[in-house]
Every structure is written in C-alpha cells, then in structure tokens.
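If you scroll down you'll find the structure; I have some questions about it.
Only one protein chain is missing from this complex, and each of the others stays in its spot.
Just so it is clear, A, B and C label the chains in written order, and each chain counts residues from 1 on its own.
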Amino acid sequence: MRVGDIAIGAEFVVMAGPCAVESERQLIETALSVASAGARILRGGAYKPRSSPYSFQGLGLEGLKLLSKAREVTGLKVITEVMSELDVDAVAEYADIMQVGARSMENFALLERLGSCGRPVLLKRGMTATLEDLLRSAQFIVENGNPDVILCERGIRTFETATRNTFDVAAVPVLKTVSHLPVIVDPSHAAGVRLLVPVLARAAVVVGADGLLVEVHPQPDKAVSDGEQSLTLEQFDAMMADLEPYLALRTIGECAYATAGGIA
Amino acid sequence: MRVGDIAIGAEFVVMAGPCAVESERQLIETALSVASAGARILRGGAYKPRSSPYSFQGLGLEGLKLLSKAREVTGLKVITEVMSELDVDAVAEYADIMQVGARSMENFALLERLGSCGRPVLLKRGMTATLEDLLRSAQFIVENGNPDVILCERGIRTFETATRNTFDVAAVPVLKTVSHLPVIVDPSHAAGVRLLVPVLARAAVVVGADGLLVEVHPQPDKAVSDGEQSLTLEQFDAMMADLEPYLALRTIGECAYATAGGIA
Amino acid sequence: MRVGDIAIGAEFVVMAGPCAVESERQLIETALSVASAGARILRGGAYKPRSSPYSFQGLGLEGLKLLSKAREVTGLKVITEVMSELDVDAVAEYADIMQVGARSMENFALLERLGSCGRPVLLKRGMTATLEDLLRSAQFIVENGNPDVILCERGIRTFETATRNTFDVAAVPVLKTVSHLPVIVDPSHAAGVRLLVPVLARAAVVVGADGLLVEVHPQPDKAVSDGEQSLTLEQFDAMMADLEPYLALRTIGECAYATAGGIA
Partner (left out) sequence: MRVGDIAIGAEFVVMAGPCAVESERQLIETALSVASAGARILRGGAYKPRSSPYSFQGLGLEGLKLLSKAREVTGLKVITEVMSELDVDAVAEYADIMQVGARSMENFALLERLGSCGRPVLLKRGMTATLEDLLRSAQFIVENGNPDVILCERGIRTFETATRNTFDVAAVPVLKTVSHLPVIVDPSHAAGVRLLVPVLARAAVVVGADGLLVEVHPQPDKAVSDGEQSLTLEQFDAMMADLEPYLALRTIGECAYATAGGIA
C-alpha cells in the first residue's frame, strides 16, 4: 500500500500533528517540527466528532486547505478524519489518507461510501469493539472496492480510570497474524495523558506495529481539544529519539509475534 | 526487597514454572530447564483456585514439599499461591514468596493474615479491578505489618475474545509512578495462548516491568491446567534469548516511563 | 409529542412488528395482528445495519412502500430505521417516526441532519453508552431544530452471556427524572431470546416506561434476522394481555419513580 513514496506496512511510519487544525501558524509550526523529527504524515482534524453540540466543530473546508498547504510546505502526506458521507468527496480531494474515527467504526453507510473514495482509509477500532468487529468493518470497505485499509488500535474502554482507554497491546500481533492489513497504534488516545504516550509508543514498536498516530501541539495547554494527551514539539522529538534503538532491533516489516519464536 | 540474593525491584527477575505442580518429574525437569535459561524463581501451584468443584484442586502439602525439593536441586527460589487463611502458615513454611491470585485480591481476611506471614507477597490484580483497587489491597497487607508487596498485572476482563484477558500495558508505568512497589507482569494469563506470551513479555520489558511470571510446562498439551497458555521449555529458552537486547536497552531499575522523557 | 392521534409520553404506546420488512404478506399479517392486540405503531426495518457485508441489507425503498401500505390497511403509524444521511428524506417521506439504531447513536452527522427532518426521532442508546452519552446525542437533534426526541433503552453490553444485552431497568426512572423526553423500552434486543421478552416488558411497565418497541414475526424461525428474539403473533397477544393489570396500576403518564415515594 503506497501513499506517495511511503510504503505503508513495509516501513515504520509515524503520523503526527494536532488533534484539531486551529490556525495556519499552529499547523505549519507543528508540521515542520514533526517532519524534522522523522514523521512522514501530518495528522490534523478539520471535521471534529462533536460529542457536544456546544464544542468546537473544526474549521471544515478551511482546515482541509490548511492541511494541503502544510503538505506543500513540508512534503508530509496528510491524514484527516471524515465523519459524514456528504464530506467524503471534499476530504478525498485534500487528504492522502481518510481517517475513520472510533465512533464511526460501525457507520456502515460511511464505510460503504469509502469503498469508492480512491484513497487509503485508516479505520480506528471502536471503543468497545472486538478485533473481529474491527475486521468486519474493514471488510466492508474492501468489499465495496477499496483494498487499502489501515487498521488502528487506539485503546478500548475498561473500568480502569488512570488512563483514558486501555491500550490493547496484544491487538497488534493478533491482527498481524489473522490479517495482511497494516496496523497502526494511536498511543495518544490510548493513554489520555501525555506522559504515558512515549512508553506506549515503545510497546507498540516492539510488538510489531507498522506505525504510530500521535497528537502533537506547540502549546498543548492552549489546544482547543485533547491538550492533555498532546506531546509538545520537544517531547515528540525525544520520543522519536527514544524509539530508534527499538526500531533498530526490528527487522522492518516482519511481525514481532513471529520473531519472538512464537509461531515456529 | 530481597528474596535470598535476589533484589526484587532492582534487577529484572523472571519467575517461571508450571501452572500446577503435577509430579516430581514434571516439576524438577521444568525447574532445571528454566533455571538454565535464566529464571531465578520457580512458580507452581500446590493449592489451585477451583472454579469448579469437579476440577483438579492441586497436590496441597505434597505439592509444597515438591517445590521445596526443586529449590534444593536447582537453587531457584519458590513462589506459590495461597488461597485460604488456614493455609498461610503451611505455605509460608515452604515458599519464599506468597502469591495471591486475582480472585483473592479483595479477600481482605486473607490479606490481613498475610500482613504477618513473614514472606514477601505477590498480589495479582483482580479481573476487573482498577489500579486504585489493586493499590488499596496492597495497602491492606502493608498496614498489617508486611511492607514487602509485589504488584502483578495479569490482564483485565474486556469484551475482546482473541485473548483470555487484555494486558493493560500502561498499568506498569502508572504503578511505577504512583507507588514504590515492584511491578511484575504475567503475560501467560494476559494472553491465554502461548503464541502471544513472548511478544507481551517484550512489551513488559520496554515499559519498565521489574520482572515476569510465566507458565512453562515440559508438555503443555498434557498439562492438567492452563496448557494452552504454557510455553514449552524450548519456547521459554527462545523467549529469554529474545528479551536480552531489550533488557540491554534498559538502565535496570529505572522506570521506562521516566526514561522516555515523559516525566522530566 | 403527537404522532397523529397518539400522544407519546402521555399514554403507554406499543410499537411492534418484524425486525426486517421481508414481504407484503409477512408485513400485513403482522400489522393486522399487532394492531388487534393493541399496538399503535408498526415497526419494521427497510434499511438494515449490515454488520457483515454479506448479510441481508433490507428491501430499501421497496420496504418503505410496504410499510406505507401497511399503514393504510391498519391505521397503525410507522417507525423505521434510518442509517444514512442520504436516506433521511426518503425515510421521512414514508415513516411517522425515524429510528436511530444503537450503532448510530454517535453518528453526529446523521443526528444533525435529523434535526431538520420534520419527524419525531426515536434514539436508541448505544451498546456501551452511558445515559449521559444518550442525552448528549439527543441534545444534538434538539439543538439542530427538532425537539421531538424519544429515548430508547435497549440493553447494554456486559460480560453476561445468558442474555444478548443487559436491560438497564434503572435507566427508565433515571431518564424520566433528569429529562422530559419520553422513554421507550426495547425488550427484544435487551433479552435476545423471546422467552424473556414478556417479563422484561412487565418490568418496563412498572418502572414507568412510556412504551415498548417489540419484535414480532408470524414465523420467527423463518425470519431473516433476529428470529430468536421475535415473539410469535400469539405470544405478542399473550404479552399484551399480561401487561394489562400492571398498566392498570399506573397512573398513566406519572413516573413510577415518583409514585414509589422516592422523590417526595
């Protein structure tokens, strides 16, 4: 699966950026910084899941244009969420990868529509979805014409309250074993607090994840959303440096599950 | 916290052995093999949680004596589960570490009794317990006179069915941050299938766990319990070898959470 | 809130019919029977949540037309599910009440669109949604212009396997206390097995529910979906008769919670 010159599933790919696109300045500053630290894809929400009708709903088309501009400036590819069937064409025009959020994992009308969007789709696991549920939703997109689906583990809902969700680290080797689709980990939503993001990212690397989706913000305390779980630019740099020796231990593209001597 | 010459919390310690002590031959063969692969402590159940009145209930006192004999033969220390207040003295006579199972985490009468047992206690997290619940139960033991409590993450119950439990990998850095107690990971009960055990063990290493508790059996297919999640002797060897480079990346005793640049 | 001559929230209203509209004969036979037993509204799916791309997806527009025909024949009003933003206009043309399924409770794009659909909306609680989540989704519809929202408790996901979901019977008095919206109970999806439907319906009546949404099929064993939880026509008759004395004990429209002496 290729996104420009990036071979997703064959190399470890980091997608990073703010939860929401807030302004040109915020976005470009973040994009330049994460690109320099080794990210290949810029994330940023233009259409936000509005769990309350009173909360920030994203910049919409304006946000998409800013993402496009950031791509020109930095060379990063762009991933952004689509929530409405009616926005699929607009998002596909500006984004390189279409993101489906956890709340939309069983929005079958949207999944069906994404079967013909002409872009790879990153599909997040629903908050209490089993891996079988996730794969069934992926199958919906594939059966409707689009084989380029990227699975994303982002933590599941449990009774634990120390973290926003519980990162199901075993999901990575399980999915890699039963499916050929790439598996990306979102440690930001799994953790819910930024201090835990780098260590969960490490775990993702050593169990064989194909990449990360990470929230980064120049000033997390001023972010309009998800500030508590966003890394600063400096913390993202440190995390990328921390991951290097673990990545060096991997034979890229090979499943950690197998290398651990498990399967043979 | 010292168990003989082992400094738990200061060095990475692997506890390995069969789910249940079945026979002298099975136990000694396993003990010799895991010792040679680098384990320091032998696990093995003499008193088994009998979730059905018809299932195997362990060898009891006979099992304790076999564990003691295996200790003499191999130099390994011994950990085994205690489930009844009435068995505390007997288990303390033969074991070096007392294990409290997930089902007993809120057996406050037992915890209170373990406060004066004179042995370190490994306390497993209950199946749907929060980390706060776990720490409160630990506090029970400490307040009753025994400061030597080892916490154990062994997976929690979720709606996922691909694994027996969901390994809460974030539990390790969270517990290491809010408590000074050592944190051990049991990847066997978390996974429920042996193929996943080594890769979960890797994750435990890189997030800062102080050790592992692993089920190993010479012939897992003939085990009286937990055979599906028990490693063969060869798989345990392979797992220990696989973990080496990851352990080499750790500054032993330092919390991964901190080294990831999170806290500073 | 009025649907024709039915005052939802002021009288106890039963909505009944097949999970899916399968044929004119199946639908009309069911509609005549449930009308004669006292149901006021006919339920039936024309667009089905297709959790697998290979399963039955409903008759679509043809199904809507059959529902409309059944309304003419029986005088029953019609409720049916809408899953796609693109189907809102079509469904609103044929249905009297728009149903939002559990999987769509957080499909905010759909909820927003339903704010201007001109029809009352029955909003089902998501499988692991809290009541606060449900009310927030309801607020989305209201804020977008449509005050006529009916809440529906249909059971939540738990570890229990004897039933398909766990009917949260307390949800009814809680919702009636904190909101002025009518609350309907779907005992069919809560139970998952038909034998439990009548007894859960009783519980719904005595805790103050404003009505029921029940699956009924002339030949449940031949139903294309949800046959195990569908009542036969005779069982529905028996259930309606069974509920009568419990309904007689209610001061209609008054909250059971209050009459139990709780609030005063």
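Quick notes on this structure:
In this text, contacts are C-beta pairs under 8 Å (C-beta built on N, C-alpha and C of every residue); 3 or more make two chains touch, one makes a residue touch a chain.
Treat the numbers as computed from the prediction; the structure is a model and nothing was measured.
Shown as candidates are B:Thr30, B:Ser104, B:Asn146 or B:Gln229; the residue that touches the absent chain is B:Ser104. For the chain left out of this panel, the touching residue among C:Asp5, C:Glu160 or C:Asp221 is C:Glu160. In the full complex, the hidden chain is touched by chain B at residues 49-53, 83-87, 103-104, 106-109, 127-128, 133, 136, 139-140, 143-144, 157. Seen across the whole complex, the unshown chain contacts chain C at 128, 130-132, 156, 158-163, 166-171, 173-174, 177, 190-191, 194-203, 205-208, 235, 238-239, 242, 245-246, 249, 256-257, 259-263.
Here is the rule we use: only the chains that are shown with their structure count from here on.
Centrality by Cα centroid goes to chain A. Put simply, the C-alpha centre of chain A and that of chain C have 36 angstrom between them. Counting partner chains per residue, chain C has residues 157 touching two or more of them.
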